[in-house]
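Contents: one structure, followed by commentary.
One chain of protein is taken out of this complex; the other chains stay put.
So that you can tell them apart, the chains are marked A and B in the order they are listed, and the count of residues begins at 1 in each.
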Amino acid sequence: MSLEDNSSSLTNLTVELSNGLRNNTARIINLEQAVNHYFTVQNGIVVFAMQIGFAFLEAGNTQVKHVTNILMKIFLNNVLTITGWWATGFAFAYGVREDYVNPFIGSKYFFGTDFNDGSSSDLQSVWFFTWTFCTACAAIISGGAAGRITIQSYLIFALMVSMWIFPVPCHWLWSSGGWLSVTNPNATIYNRGAFDFAGGCVVHFIGGVSSTVATIILGPRDGRFTGTWEGAGEKGKISAARSMWTALGTFLLWFGWYGFNVGSLQRIDDVYGDLIARIAVNTSLAAAGGAVFPTVWTIARTRVWDINIMMNGILAGLVSITSGCLMVDAWAAYLIGFISGMIYIGLAKAMLMLKIDDPLEACGIHMGSGAWAMISVSFFARQDLVVIFYGASYREHYGVFMGGDGLLLGVNLLALVTVGLWTCFFALLYFGTASKLGVLRITKEEEKYGMDVINHMHMTHAQKTVMKSSSRRESSGITSDNT
Amino acid sequence: IFKNNMKGSSGINAEYGSRMANYTYAFVPIEQNQTEPAQIANLTKSVNHYFLVQTGMIVFAMQIGFAFLEAGNTQVKHVTNILMKIFLNNALTIMGWWATGFAFAFGVRQDYVNPFIGSKYFFGTDIGSVNGDVEAKWFFVWTFCAACAAIISGGTAGRISFQSYLVYALLVAVWIFPVPCHWLWSEGGWLNPNNPNAAIYQRGAFDFAGGCLVHFIGGVSSTVGTIVLGPRDGRFTTNWDGAGEKGKISAARSMWTALGTFLLWFGWYGFNVGSLDRIDNDYGNLLPHVAVNTTLAAGSGAIFPTIFTRVRYRVWDINVMMNGILSGLVAITSGCVFVDMWAAFVIGFVSGIIYTGLTTFMLFLKIDDPLEACGIHMGSGAWSMIGVAFFAKKDIVVTLYGSSYEHHYGVFMGGDGLLLAVNLVALVTVGLWTLFFSLLYFGVTSRLGYLRITKEEEKYGLDVLNHMHMTHAQRVVMKSSSHRESTTPNSTT
Partner (left out) sequence: IFKNNMKGSSGINAEYGSRMANYTYAFVPIEQNQTEPAQIANLTKSVNHYFLVQTGMIVFAMQIGFAFLEAGNTQVKHVTNILMKIFLNNALTIMGWWATGFAFAFGVRQDYVNPFIGSKYFFGTDIGSVNGDVEAKWFFVWTFCAACAAIISGGTAGRISFQSYLVYALLVAVWIFPVPCHWLWSEGGWLNPNNPNAAIYQRGAFDFAGGCLVHFIGGVSSTVGTIVLGPRDGRFTTNWDGAGEKGKISAARSMWTALGTFLLWFGWYGFNVGSLDRIDNDYGNLLPHVAVNTTLAAGSGAIFPTIFTRVRYRVWDINVMMNGILSGLVAITSGCVFVDMWAAFVIGFVSGIIYTGLTTFMLFLKIDDPLEACGIHMGSGAWSMIGVAFFAKKDIVVTLYGSSYEHHYGVFMGGDGLLLAVNLVALVTVGLWTLFFSLLYFGVTSRLGYLRITKEEEKYGLDVLNHMHMTHAQRVVMKSSSHRESTTPNSTT
């Protein structure tokens, strides 16, 4: 197969392929579109793998007696966010009408209407890719509330996240015409937008704030701050398995994060193609940087190589680079990751000191590092990259430490504060009301014996032994009315 | 997420000029006389190859899903046996697909076209002669073939003998899967919509990603296997314990099955999206549509089974919910490119009802189907073919198959009903084909006494007798057992 034979066979192929095509430009445009669609969908598939990560990290970090409940929550989280995103979520986020542009909310494409006119393939790739973000945001909240929230009240909140809480800020920052969007020439603040490239604010900060509000309102798990607290709830019996589960979860989150950050480009033609690799490199460096401080600090302080702290450090590093992975240098990515490790440790310690029970430390990982992601991009964003993407009107809108005019920091802080207040309002409203009504937290009995045995017909061996010698045994029958 | 700011064209041209120098490897330079259309055709071809191979990799991840779902749903004492079956299923389908499978499925000779079977590319002969197209198809459809064989492992779990399953898996790869695959998907197949001379009024059946070929064949074989084998010992007695370990590690079992289900869902995106085969021209525009429909059907499949079980038994049952998701995914495989989003939701939702109904019916008949493959793969696989015949949209059908198919779309969307007829013909013929060979194989091996494991193996577990793996409970039993001497590594099987 020499090159000559090859080019002749290619010519035949060309004749066959060019049937019905008038010029090369159309063919190139066509291929560009196809490649962009595949790029976005393939990365969405990779992001979907993060759901396994959330499920395993959470199940491995909470008590064995609730494992089935947690797994089911993550599955149904997906089921409900699909439904909610289809019903109203995508419409509020990206439904920009042609006749007028609303800076606060979209108003088109409810239930996928007008999605099938043949020209909607771009919309559909955005639909699929951003759905994986939406469901990640809801899964974060499951972690903070683990071990004591009722399955129904979590699922309703997950549905609310996909229908309303996530889509509206998503419209502000990412949709054409959003008041904080960089693609909006009429952005509210001096026509400049906020930089949240892959969702440090929209996904992680929203998830982290909701999770923290939930965990405070729910209160700690029974016995959490007593001397005899045992994380596994099974006397450490299967700690080897628990290490395996959390390790698998963390690795899959890291794996999915490459899709999360890289896929946020959403297209790879023109200059976008030159930046794919930069994002992957920066994501790797921040993950490595995030692990350093927590690991070293723990070994220095307690003489323990703590795998959970190290894994959470990696995740904190990954969260902190989401907003800036495109616009910063390799050294800045490492630095951003390193600092996020310190933020995570500080916030996790503060939560413990305040006796707030945060089972997956989502406050430090997602809320703290999510906020730092938005701030760090406004410290270290490079001018040349900003100008390539947003044009000459953004030539002063880059990192403060790199010589920018500080407005980027201002806009990003404004985005953080408004999105934070928005999330705080709805999370407080929902969790507060549900708590008042008594439907938010599981019963004492469910917490003692585990949700699996009471609601999911799953027992561990230790539970069976307890049940047999217990006078409460009749209440664990499958026909009991506990919900 | 960005506005578009191009570098000036001079910058681009300079970059183009120095492009080769920037590569770390020195390549033979591209011939400068290559015309632009040839360059575009070339890149298009490359992208299509990469697309197919990359989605094939994603489908391969489904094998982990099958292994974990099955191992988590059967007794602990057989776990190693099940995992090894799935690995060797892969090894054997690779060989079978290489030897004859791919040849029977896609080996169309230039001199004549056979509507029933292919006859070229045995043992990979001449497969690399064109330009990678044939090899890309070889790899991608092999992952489908391995998935089909893995489904059968589930239905027969816990009582089929190791060797007799593996021989059947080889048969699937060598003969049972490839021939219907030729009918529906290969150039000249008698049910292929791309065949201008298709048998029934020149119209083909729509099975976009294998609802009939992969899931229905797998589901029918699995159901036949499970009926011929009979239930596991003690399955329909009151003290049946699914885990076989008194529920001891049910937390771990939830984890395993959840991982399996998630990986199947993950792999399904490759399964459905990759079935486009190419992403140039209109195919690229349909690609996101496939992903969106797959997502919606997965979400809606879970709704009915979950709520039904909660209302009826007051239990949030994770297995029922996961199987509902899988049913929804099976149900959308045939139609994922042809239907609207709302139709994908409806198809998924109905598949949940079908799954629940068939599973309840199997229990009522006292047929032991450990992974409920009958409801998930056979029932929803059949519904998948019918669903596409109900809801396929005219404009997409015409885009893909041209104006001669302008009436060949969903009955509920205004089509002429022939699509429903052709799809039913495909279902029935493929079903009878599979039924014949699976009955023949399972019946004969059962009669000869090779099919089912011995009572002893079933009691103590395949792992300890054949794979030298013991659980703690098994060791305790062994010590107090008079059968202990039969567990030495040298025992005959």
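As a working rule, contacts are C-beta pairs under 8 Å (C-beta built on N, C-alpha and C of every residue); 3 or more make two chains touch, one makes a residue touch a chain.
Small disclaimer: the values here were computed from a predicted structure and weren't measured.
Of the chains on view, those touched by the hidden chain across the whole complex are A, B.
If you put the hidden chain back, the residue from A:51, A:69, A:183 or A:412 that touches it is A:183. For the chain left out of this panel, the touching residue among A:114, A:222, A:274 or A:405 is A:274.
The missing chain, though absent from the display, is touched by one residue of B:40, B:212, B:227 or B:292; that residue is B:40.
Of the listed residues B:138, B:216, B:268 or B:383, the one in contact with the hidden chain in the full complex is B:138.
Not every partner is drawn; the one left out touches chain B at residues 1-6, 9, 12-13, 15-16, 19, 22-28, 30, 36, 39-40, 42-43, 45-47, 49-50, 52-54, 56-57, 60-61, 63-64, 67-68, 71, 76-77, 79-81, 83-84, 86-88, 90-92, 94-95, 98, 123-124, 127-128, 131-136, 138-139, 142, 162, 185, 193-194, 208, 249, 252, 256, 259, 275-278, 281-283, 399-402, 463, 466-472, 475, 489-493. Residues of chain A that touch the chain left out of view are 1-3, 6, 16-17, 19-22, 24-26, 28-33, 35, 39, 42, 46, 94, 96, 119-123, 126, 174-177, 183, 235-241, 243-244, 247-248, 250-252, 254-255, 258-259, 262, 266, 268-270, 272-278, 280-281, 284-285, 287-288, 291-292, 295, 302-307, 310-311, 314, 329-331, 334, 391.
The criterion applied here is as follows: only the chains that are shown with their structure count from here on.
Between the Cα centres of chain A and chain B there is a gap of 30 Å.
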